[in-house]
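Take a look at this one; I'll ask things after.
One protein chain omitted, others in place.
The block that comes next holds chain A.
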Amino acid sequence: MDLNHPLLASAVDLLPPFPSSHPQIQRLDRSLYCQICKELFSGPVSIPCGHSFCSRCIRGSLEVMKKCPSCNEPASEGSIRRNRALEEIVDSWEEARPIIHGLTSNNSRKRSIMNTGPKNAFAAESTKRPRKESTSRSVSPVKQSSDKKEEIDGDADDMIALDPYTNMAESSEDVKASCPLCDITMPIRDISRHIDLGCQPIKPRPKSQGRENLKADWKKVFSGAGLVKGKDVELKKITKPNYSLATPAELRSVLQSYNLSTFGDKPALAHRVQEWILLYNSNLDTSHPKSLGALRAKLNEAEASRRRDKEKGREEMASELKTSDGLARYAQDTKGEFERLRREIMERDKKRVGSGAEAPIEIE
């Protein structure tokens, strides 16, 4: 029962707890943990009673019961709201935590920390959570500029290229001049179009310009797959299908539209759709959304791990049935089921007997 136990040794992904000598910091730390997963909030949301959870966690819980897990007040998925302030607090706490943890756990190290700076002193200690990988905070201003247009899929960069303001200065290969009407500087070839449009900013043309490209662009517009529109649709939450009415084919088409496996029977499909919707919708409640590829990998990983657990469970069951104690317990557990089957067969026999043939079946 020591902390070096192999089960805990694999716990490197867990954040180190604060020592009990600092109850105030313990309390602060605790208050930033989701009560469901017992980890720092990831994509925190609030429900009407005021309690907050990770988006993923509360969505999972509301599928099982439509109540707040903390106070039992009624709640539904529709009432979930993002809690941006909390998200910001958790984000900054995540950065500050290793520093403060170092200060609390070992006062003598204080000086060396002050000297070397927090980054170096705690590089080893800071167990970054995976969601950070997709977010590097100091990246291009475009990604941070608005919440809505954040990178959801890998190809979001296309969108940035169309932003008129950012690319204005970049197309420096063209000769520039200022507009005679509004004094905005722009490539000369754009000025007449700019004036025609009533001094509106002009979309810079793609660098590898040509008829082919233009044609493709127009095709995109006419096919209804305009870039902006497409993105908007992707950012919407997925509406849940009615699992009892949906046919396997319909479930498969949902899975297919997100490039997911369509393997398995209806329960397996429904389960996959359900889990995907959970992952997808909660991914929209955070400022650090993962890419669809990462979500897909997560889904697959969870499914594989569940399969492993199931196999393990079956093995265990088999080994338990080898012992007389386990056998007795199994008999006890399945007694009801056995009785039901027995009754059913008796009933069926009675009917058959009624039709003439005398064939009583002896059970036991």
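Here is the rule we use: a residue touches a chain if its C-beta (ideal position, glycine included) is under 8 Å from a C-beta of that chain, and two chains touch if they have at least 3 such contacts; residues count from 1.
The definition used in the following text is that contacts and distances are computed from a predicted model.
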"Methyltransferase type 11 domain-containing protein", "DNA sliding clamp PCNA", "UBC core domain-containing protein" or "Elongator complex protein 5" - which is the UniProt name of the missing chain: "UBC core domain-containing protein"
From A:Ser70, A:Ser105 or A:Ser261, residue that would touch the chain that is not displayed: A:Ser70
Candidates A:Asp196, A:Glu316 or A:Glu339 - the one touching the absent chain: A:Glu316
Selected residue (touches chain absent from view) among A:Arg81, A:Arg189 or A:Arg306: A:Arg306
Per the touch definition above, residue among A:Met186, A:Leu255, A:Ala270 or A:Leu292 touching the missing chain: A:Ala270
Interface with the unshown chain - residue positions in chain A: 1, 3, 5-8, 10-11, 13-14, 17, 20, 35-39, 56-57, 60-61, 63-67, 69-70, 72, 76-78, 239-247, 250, 266-268, 270-271, 274-275, 278, 298-299, 301-303, 305-306, 308-310, 312-313, 316, 332
